[in-house]
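Up next, chain A:
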Amino acid sequence: MIGCHDLSVHFGPNTALEGVSATFAPGVLSAVVGPNGGGKTTLLRALAGLQKASKGKVVCDGPVAYLSQRPETDHRFPMCVEEYVLTGTWRRTGDARRLGRNEFDRAHDALCRVGLADKRAQPLEVLSGGQWQRARFARLIVEDAPIVLLDEPLTGIDVPSAELLLALLDQWRNEGRTVVTVLHDLPLVLERLSYVAVMAGRLVASGAPAECLHRGLPSADSTGGATYAGLSGAGGYTTRATIATSVAGAAPASFGGSARDGAHLPGSVAPPRGGPR
Partner candidate 1 sequence: MSMVWDLIVGPFSEFDFMRHALVGSLALSIGCTPVGVFLLLRRMSLMGDSLSHAVLPGAAIGYLIGGLSLPWMAGGGMVAGLLVALLAGLSSRRTRLDEGASFAGFYLLALAGGVVIVSKWGNSVDLMHLLFGSVLAVDDPSLILVAAIATVTLLWFGWHYRGLVLDSADPTFLGHGHGKSVMRYHLGFTVLTVMNLVAGFQAMGTLMAVGLMMLPAATARLVARTLPGMLLVAWLVASASSVIGLLISYYLACPSGPAIVLTAGIAYLGALLATPGQANTAKTPAL
Partner candidate 2 sequence: MFGLGKRGRRSSGGKSWLGAGAFAAMFALALAFAGPARAQDTRLPVGVSFSILSDIVKVVGGDRIDVTTLVGPDQDTHVYEPTPADVAKLSGTKLFFVNGLGFEGWLPRLMKSSHYAGTLVTVTKGLKPRTMVDDGKTVTDPHMFQDPERVKAMVDNIAAALSQADPAGSTYYAERAKNYQGALDDLITWANKQLAPIAPARRVVLTSHDAFGYLGQRFGIKFLAPEGVSTESEASAKDVANLIRVIRRTGIKAVFMENISNPRLVERIAKDAKVTVDGKLYSDALSQNPEATTYLQLFQHNIRAIAAAMKDNR
C-alpha cells in the first residue's frame, strides 16, 4: 500500500500539488490521470521518495520501484543489457553482496519475458527506444518490489510491447502488489484499471474509473474552478483548443455523449492502444 496525507509540493512560488490525500491499495491496478501540468509526475515522484514534500507526508509499507517518464540514464553508458537489468537487484544486494545464481536466473527470465533475451550481451546504446523501454520493464521485474509506480509507461512504444506491459501489470496485481500508473489513455483506464485518481494540482476525484471519468476532465489551470472538458474519443484530452471548444456548451458533456470523432464507445471491448498522442 502507498499513499499520501495532505501532501503539498511547492517549487518556489509555483504550487505543483496542494493538499493531496490519496491511498492506493495492494492487489488493485490504480491509475493517476489528469491534464498536462496537473501534477501527476510530481505526485508519483513524491510517492517514490524522489521529491521532497513541502507539507504533508507520504506513507508506504514496503520498498518502492519507480519507472520514470523518460529514462534518465545516458544510453551511451558502457553497460550491457543484462547488467542494466541486473541493477534491479541493488536494493537487495547493496554494494558488496555477490550476485548469486538466483539473481542471474531472475534477470534471464525477465529478459525472456520482455523478449530481449537475444540482446543480453549487447551494450545499451544499440537498443531502440522501444527496446529500451522493455529493458526497463525487465529491470522492474527483477526489482521485485511490492509497490510499483510507473509514469506514462506506454509512451512511444509499439502495440506488442504495450500489451506485454499490461499483462505484466495484471500479473503484479494478481500477486498482490500495489501498482500505480500514470496514463493518458482514458479508455484504457476505464477498461483495465480499477481505481483512478484524477489530478489537477489537487485531487479532483478518486474512485472507480467509470464514476470519476464520466464527467470528463478538468482543464489544466487549477484555479479552483471546475471547468470540465469533454473527452475526445481518441483516448484522452489532447489540446486545450479541443477542451475549450467542448466547454463552450453549458452542461458538462458526459463521456458517452462526447465521442467527437465517432471512435470508441465505452463498454466496447477495444484493444488497448499504444501511443495515446
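How were these candidates chosen? In short, all candidates are chains of the complex that A comes from, given by their letters.
Throughout what follows, a residue touches a chain if its C-beta (ideal position, glycine included) is under 8 Å from a C-beta of that chain, and two chains touch if they have at least 3 such contacts; residues count from 1.
Since the model is a prediction, treat every value here as computed from it, not as a measurement.
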From 1 or 2, the one in contact with chain A within this complex: 1
Sites on chain A touched by candidate 1 in the complex: 48-50, 60, 63-66, 68, 70-80, 87, 90-91, 93-96, 123, 125, 127-130, 132, 145, 156
